[in-house]
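All protein chains of the complex are present and in place, except for one that has been dropped.
Let's turn to subunit A:
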Amino acid sequence: KDEKVLLNFVCVIYWCFRPQYYIKMEYIAPVPSAPGIILCCDCGAQIHPNPTNRCIACIRTRNDISEGIPKQGNLYFCRGCERYLDPPASWVVAALESKELLRLCLKKIKGLNKVRLVDAGFAWTEPHSKRVKVKIAVQKEIQAGAVLQQEFIVEFVVVGQMCDDCHRVEAKDYWGAVVQVRQKTDHKRTFYYLEQLMLKHRAHEKTLGIKPAHEGLDFYYTNEQGARQLVDFLMSVVPCRWTHSKKLISHDIHSNSYNYKFTFSVEIVTVCKDSVVCLPSKLAHQLGGIGQICVVHRVTNHIGLIDPSTAQLAEVSSTVFWRTPFNSLCTSKKLTEFVVMDTNAADVKRFSGQGPISKKHQVAEVWVQRASELGSDNVIFCRTHLGHILNPGDSVLGFDLRLSNVNDTNIDKINPDLVPDVILVKKIYADKATRNRRRRWRLKHLGLDDDAHSQNKDYTDFLEDLEEDPQYRTNVNIYRDVTKMASDDCESEAGEIPQVSLEEMLDDLHIGDSPTGGEAAEMMQ
């Protein structure tokens, strides 16, 4: 029994301390199998298998993927402005070994679209050797599944060629088209108006330059289109007519291309505001039976006439004018000053079929005396359309027909009895100095090299026109004159003189040194 117990005991001990066997199952990751070695089928060298089963050297001898790509090229460089030619016609600035130059070189290499470009860069060359070397790596598929990559060098020779701009500078040939604007009068008020129009509509943006010429201006452009745009603009804002011509500068026989200089000649009508005209009788009938002697009271893209004896309005468009042209009997420079003695409202005969009558004017019968003869007995009777603004004692500018020698075929045909002695054109509100002082606004200019603007009588006449006629102002940008804002003596004679109201003036944008102080502070007050 003891033996059994002992045996059991030993068995129990054994069972507790039995050797433990575990079957460990580990995950053995599949070993990536190394590819075998085969012999190149052409030369017998040992290689790893590839889709062509040849060594690289044998593949290279058979397949040259850079075959269609030229290994030499030309780069055109202008010595004057140090730019490279970017075909077909533009010139770019590029430093040596820059990406712009790399782009140019790659553009010049033909045949790059058949292979895939992998890498491109510059190889070093001597700076003054006039050679540029580009190292290019390309890839191409030679067989299904086999892509070959090859590196090679393309050499560019830098060749000197003068660019077109340098040619022009050398030939002193700067412009390709010119617009010659002329007006055969002795004053320049229309040109000042044109200047303001061009500033407002920005019609002068593409010009190369503007030069004043006798009786007008020349606008220079590089090509014909810019000139045509300006001519179209002018036709739409002032009554004018134009012609054009071209001059052959050079002719390339092989490509049949012709190089011209274009000239547009624009002629503005000779009549302008405040001139007295005599219409041919036929035109006067067509315009609604207006009298033959008229005053031009506005010139925009058509001529606005007013008959002083009936205050009848007529508009003559540009085409009508050039068909039946008429001259001015006098211009604003030849007006003489008169003083109004007495005014009476006049009743005017109206007939059917008459043209439009002005509502802003009133016909009056006035007795005037020449300012030079003031105090004498010589008073002259005349009918005028300025009845709404004339009072006894006012100064008026008018045209003295009896004392002047007028050379006009139309007026010779009129019955001398029907020709008036004096035609009153415009009222003088104050002398020039006073009006200049009172002016609180100013205009911008195109920056022409011209004689001094502000003292010019024509210029001040133009400014007075702007003040008097609100409709004339619509096409002009008027800016506040900050220097004159501070002075504030508007009590005396404020009502009489026509002013430009503050709302119409534009605030000028000054990007000056001190944005918060100085002028801006004044403006804010």
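By our rule, contacts are C-beta pairs under 8 Å (C-beta built on N, C-alpha and C of every residue); 3 or more make two chains touch, one makes a residue touch a chain; residues count from 1.
We adopt the following convention: contacts and distances are computed from a predicted model.
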{"item": "Chain excluded from display, named as in UniProt, from \"Eukaryotic translation initiation factor 6\", \"AP complex subunit sigma\", \"Geranylgeranyl transferase type-2 subunit beta\" or \"Myotubularin-related protein 12\"", "value": "\"Eukaryotic translation initiation factor 6\""}
{"item": "Touching the absent chain when the full complex is considered, from A:5, A:23, A:37 or A:248", "value": "A:37"}
{"item": "Contact partner of the left-out chain, one of A:54, A:370 or A:385", "value": "A:54"}
{"item": "For subunit A, residues in touch with the removed chain", "value": "31, 33-44, 49, 52-54"}
